[in-house]
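Every protein chain of the complex appears in place save one, which is left out.
The first chain written gets the first letter, and so on, giving A, B and C; residue counts start at 1 in each chain.
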């Protein structure tokens, strides 16, 4: 079978109303700067977007994940899993519409939008100020998985100089 | 992982505008008759719906499949694969929103809607009148795959007495 | 100008995913019974749908209207105004997608869906059991306004024998 349900759903997910705009935006925007500048803008945009939503329920990791997922379901922006590892809190975000909206070529910078949102949300919950939330590695699973880590950043002075 | 992308996408697919209506419709409707009557109504409804669309490109099986898939993509009703087997043309329809719209309990009759659509489309293409298009077996793959067959129906006097 | 914004918006409102289905449904369904039976089915369907939502905030008419409007906005089913008159509570529902979904010909029975929803909601709020909620007159403003009244029904033994 040359096609599967995942591809079908992925192709349908991005709203028709803005798909051509977002694709053109990504193309014009990418021509204006380097990846780190694009990431910085998207990260900041994510922080601004995050303030539209109130994330209060930090009573448990599961409650927090549920709250975030109710926002993602409302936007149809995919879903998240939070898990604690030894050195970090891992934020695995799947099934975002970013690949279809901004294009495959934008996967090096578009996930910084979610980085900004998660960073802002964790800060608003009063997290330890020595922690930083950063994307870990590149997009995985054909652009359908972005992994972020919230952990102590020893040698990284800011979110914006990572790449 | 207790969840996956397929479940996420399936949960998002049905339009918010009509989901509660369709669920209530399925519940009220199912209380009014037996499965074969429900199937007959849905089959007829499918035939009426089919007339909204013109399926002309029967130049090749692939062209026909492409034309059907452009309609399904427009409606976000999933996707179809047509394949020729020895005794039948097989119509495999995946990723319809029916399970989410009409409910799991309606999977015994809701696929008759697509049966009616495909039957009407194949008839409009001038198919051999000794052929009939009928659903083969129950919904598969957790309600995400419906299989129909277009073939000579020897001992089945009508679409409506199958079950 | 042969066109206006109202017509544009009205034409866009009904979800593409279910428009052809709902139109075919209305056509098949209307052929099965008389207006009063169609209204009875739609009214009952509305009552079933109403149970998907919890309407608790009867602290003021405005609070109740706001709660209902948040549900209507979520569904994109229009908006309501509640007003008290001498003999009745008037429920004026505007901008529903029913004309585009079920067709102009269905405007004699499709508003019974909202009649059932409002009836169920007011009953769930513990209203005086001598009150009945019924549609008053036909659809107005080109099918964009349905008026319902909640009042003492002296000579009407049930919702279902009104027409």
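As a convention for this text, a residue touches a chain if its C-beta (ideal position, glycine included) is under 8 Å from a C-beta of that chain, and two chains touch if they have at least 3 such contacts.
Everything numeric in this text was worked out from a predicted model, so none of it was measured.
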{"item": "Residue among A:48, A:62 or A:83 touching the omitted chain", "value": "A:48"}
{"item": "Residue touching the undisplayed chain, where the options are C:6, C:104 or C:125", "value": "C:6"}
{"item": "Sole residue of C:26, C:40, C:64 or C:95 that reaches the chain not shown, by the stated touch rule", "value": "C:95"}
{"item": "Where the missing chain touches subunit C, by residue", "value": "1, 3, 5-6, 8-13, 73, 76, 78-79, 81, 94-95, 144"}
{"item": "Footprint left on subunit A by the chain that the document does not show", "value": "14-18, 20-25, 27-28, 41, 44-46, 48-49, 52-53, 74-77, 97, 101, 113"}
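One rule holds for everything that comes next: only the chains that are shown with their structure count from here on.
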{"item": "Whole-Å gap separating subunit A and subunit B, where each centre is the average of the chain's CA atoms", "value": "37"}
{"item": "Centre distance in Å when subunit B and subunit C are each reduced to the mean of their C-alpha atoms", "value": "30"}
{"item": "Residues of subunit A engaged with two or more neighbouring chains", "value": "none"}
